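Mind having a look at this structure? Questions to follow.
Note that one protein chain of the assembly has been removed; the remaining protein chains are unaltered in position.
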Amino acid sequence: MSKHPEGKHIKVGILGATGTVGQRFITLLAQHPFFIIHALGASTRSAGKLYPKAANWKQTTPIPAIVRDMIVHECDPRYFVDCAAVFSGLDADAAGDIESTFRNADLAVFSNAKNYRRDPHVPLIVPLANASHLSMISQQRALHQPPLSKGFILTNANCSTTGYVIPLVAMEKAFGPIETCMVTTMQAISGAGYPGVSSLDILDNVVPYISGEEEKMEWETLKILGGIAEADDGTKTFDMHSRHPLRVSASCNRVPVIDGHTMCVSVRFSRRPPPSPQQVREALVAYTPLAQTIGCPSAPVHAIFVHEEPDRPQPRLDRYYQDGAGVSVGRVRQCPVLDIKFVVLANNVSIGAATSSIINAELSILKGVVVA
Amino acid sequence: MSKHPEGKHIKVGILGATGTVGQRFITLLAQHPFFIIHALGASTRSAGKLYPKAANWKQTTPIPAIVRDMIVHECDPRYFVDCAAVFSGLDADAAGDIESTFRNADLAVFSNAKNYRRDPHVPLIVPLANASHLSMISQQRALHQPPLSKGFILTNANCSTTGYVIPLVAMEKAFGPIETCMVTTMQAISGAGYPGVSSLDILDNVVPYISGEEEKMEWETLKILGGIAEADDGTKTFDMHSRHPLRVSASCNRVPVIDGHTMCVSVRFSRRPPPSPQQVREALVAYTPLAQTIGCPSAPVHAIFVHEEPDRPQPRLDRYYQDGAGVSVGRVRQCPVLDIKFVVLANNVSIGAATSSIINAELSILKGVVVA
Amino acid sequence: MSKHPEGKHIKVGILGATGTVGQRFITLLAQHPFFIIHALGASTRSAGKLYPKAANWKQTTPIPAIVRDMIVHECDPRYFVDCAAVFSGLDADAAGDIESTFRNADLAVFSNAKNYRRDPHVPLIVPLANASHLSMISQQRALHQPPLSKGFILTNANCSTTGYVIPLVAMEKAFGPIETCMVTTMQAISGAGYPGVSSLDILDNVVPYISGEEEKMEWETLKILGGIAEADDGTKTFDMHSRHPLRVSASCNRVPVIDGHTMCVSVRFSRRPPPSPQQVREALVAYTPLAQTIGCPSAPVHAIFVHEEPDRPQPRLDRYYQDGAGVSVGRVRQCPVLDIKFVVLANNVSIGAATSSIINAELSILKGVVVA
Partner (left out) sequence: MSKHPEGKHIKVGILGATGTVGQRFITLLAQHPFFIIHALGASTRSAGKLYPKAANWKQTTPIPAIVRDMIVHECDPRYFVDCAAVFSGLDADAAGDIESTFRNADLAVFSNAKNYRRDPHVPLIVPLANASHLSMISQQRALHQPPLSKGFILTNANCSTTGYVIPLVAMEKAFGPIETCMVTTMQAISGAGYPGVSSLDILDNVVPYISGEEEKMEWETLKILGGIAEADDGTKTFDMHSRHPLRVSASCNRVPVIDGHTMCVSVRFSRRPPPSPQQVREALVAYTPLAQTIGCPSAPVHAIFVHEEPDRPQPRLDRYYQDGAGVSVGRVRQCPVLDIKFVVLANNVSIGAATSSIINAELSILKGVVVA
């Protein structure tokens, strides 16, 4: 195991450690070059148990050695005081209070939950898309009562939003504002957690509805693709892409796929004439987010892999590419209604969830927002 | 078994009788009130065999008694001379020549194949949508060399096109022209025939591509939704919706569903302001195609069933409603980009294939285009 | 709707009416020739609601008209006093007390739950197998404190047991005692109820374990295949096949199939030499249970359908044959270890559950055990 550039191991904690996202955090962090799992938190039902007893382990790799003898605690900050970063895989019904409590205890929380995504002081960061929003952390700390020196909450986005905003950001970077976006998703069952979707509801079936999902995609996209406006008094606000109003229409479906959200996307640019499909493909290939240039160890080599075959990406074949840390795009072609349409595949349990939080923490370390 | 209004049984034949669509034709026609299966045609490999020996029967109901002792013939018109209607479930590579040969022999061909859909004299009829295009048959006969008295080719549409044009026609009837339509499909494996899609390609997977399908949907929609223009010399042509240009963008996906194509559709009307979702729902419920008013026995009671539940229609629950002869629509709501979006489900092996051909034949009988 | 032979409609009630089995009872009873749904019982959460509001309807046919305006009651006998038969689709955790309460109220309970299957006075009847066990009812009534005139509890068997004991009974009838039976099941997800099996547990998977299932199959088989012993004082007991000890070994698996349990069975007969596969096939075809000869309207025409094709029965193709009321057997062949092996398919939601209860009630009416 290599170490942090400065040669330190950095202690981290995991909230909701027994759940689906928590298990994924453990799997990924157990082999991380500088994060080291130090504390595990879960519900009172699990607290006090050895991790293997507390968790109904559902990963395809065995429980990592490092947590095999670890005791699960309640989600109380006192067990996490030594953690430079705390990853939250909590369910929404628990995340609100617990994450707030951890921030109050001056801890840095990297949350996968939806609760604080709409908070005007909390950055909603897809690490391959809008790492610049880290700049909001200092204001979040300053406005806290009392002001915090280290604590904050930073969230990643919904798993569907995450996948498709990465190519959208790459396109806006190359060709300027997008003004219209239509997206239809075909989402994996793992996105609903465990036990989540009943097999009777999804085998040989499509469910053309996921509660709240379309609203999340339509709203989160604006926060992520938007910039940060600064008032005369220095106060920062997320501008929600308001300088170039963007309309997003999402249609969300559940399909019988285990991992990997597939999305059909069509966009219209402000710029006339719009870029050609080939120009878009080149811009996607060329896109290099900060997480790569700054050397985040969990960032993929290819933020966006562009397929040339007509029938790719496919979730079963492409979801594990680069350990699911990048996104795959294919079928970039002209849209008879808007400008360009394409298919994007994102691994919802990797870049769509735990991997995003981890890269966000890596960014925070490497940018000095978190001092370990 | 009841009889035709005039008390006659009407003899019909089936081409491609051993294939997937052919099996469906047999299942449906075996219990038809006035059509009676008289002749079966298939490849030379099957010719001369008893039907149960020739077919690899894959339906969930047993082989109907009427064909159990029937000999399969080659697809030669001499075996079909007594048939008032010949249904074709032939594959595209065989359909071109055989259907033409049958028309030349003055036989009425109701084809499920794609070969003649773009022919300027052949009506492309979704029976719950554009039965008025039957008026093109007389010109097709007259222009044939030599002119025909009874023969013609009439096709139904691609299974995906069929499902979503029915609500589109209902909306245009109520609210005037649609000017833009975006549709993303999630199509069942049965749409690819047998053996069709390899299980290794589709289990736990989505394939975001079906060869030629998007082009078919984009083109066929214009022919079906368009009218028939008449020149000064009386020559009729399909106007391809040209009086109100319509742009259609289709994205087609294969999903692990056995039967039933689910589609997410969004439309923009010419009319400003556009209708509300509630107005659209009411128009869909009220829509009554000619096939119903004229009394086609295979027409559904509800051409369009409108669901109020947020998570319907679903293929597994809704595809067999009305024996798959109608379509199910749900989630009618405003689209942030176009006007109205909704989900439509159509049973691709029923209204999307054999049932359409049969209703087209019923329409032809009841309108006197075919005299039995 | 036709009527009972004597021209009466017979009122029946359903306990657990909103659940999976309850929905199936409603679907079947809504079109029954002489039973008429009179009362619906469910949990207090559902009580007082209109049935369509209380149930999360999951059948592929719409909610039958007869229950659309019916109010769901608590499972209290006073709402069911007019019912000649009460069908119980209750979960095991509720069935014990409620079914007992109903029997105490002198009501005839036909239960699909496991709670009373091992009761020494309660017959465990697979209607196509051991209808003769109805003779135990009079003793059950007599021994009750106070004695009952009409009330009793009669259970059907576990869905897996049901499917494979039918051919076993047919074989024992033709060839005498079976002494050894090995069975490996591949069971559908619907056997676990709703929500039941998580999709994450079963998509692209097999779960080689179903809690308690193997024990049920091994024990229930003995009670069903066994006779009734009568002591000198006239007391009857189930003999558990003890005159010819029978050893059963079951291995139960869950597979990603919606409906239909497939089982690989191998048996050894006491008789030497054993029957040939062809003799077994003929005996299975010839088998005619009392439910057929006595004219139970829900009994299948073929109790056992024997397939000649090498690759049948298959759940998707054969589970709906005869509305799932019979069982399908195929691949009858010699076993290199025991005598004969074969594959049996039974529709677990039909003959494996609600249909069995209904035929049991029909038998009770036609045999005069229940007087309507």
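To keep things simple, chains are lettered A, B and C as they appear, and every chain counts its residues starting from 1.
The working rule: a contact is a pair of C-beta atoms (placed from the backbone, for glycine too) under 8 Å apart; a residue touches a chain by one contact, two chains touch by 3 or more.
Because the structure is predicted, anything quoted here is derived from the model rather than measured.
Shown chains touched by the undisplayed chain in the intact complex: A, B, C.
The missing chain, though absent from the display, is touched by one residue of C:Ala142, C:Ala229 or C:Val337; that residue is C:Val337. Among C:Cys75, C:Ala192 or C:Val255, the one in contact with the hidden chain is C:Val255. Only one residue from B:Asn115, B:Ser190 or B:Thr221 touches the chain missing from this view: B:Ser190. Residues 58-62, 203-204, 258, 316-318, 320-321 are the ones on chain A that touch the missing chain.
Residue positions on chain C in contact with the hidden chain: 180-182, 184, 186, 203-209, 211, 218, 247-249, 251, 253, 255-258, 262, 264, 266, 310-317, 330-331, 335-338, 341, 343, in rising order.
Summarising the interface, chain B meets the missing chain with residues 58, 189-190, 194-204, 256, 258.
The criterion applied here is as follows: only the chains that are shown with their structure count from here on.
Look at where the CA atoms of chain A average out and do the same for chain C: the two points lie 49 Å apart. Chain B has its Cα centroid 44 Å from the Cα centroid of chain A. Looking at chain A, one finds that residues 203-204, 256, 258 touch two or more other chains.
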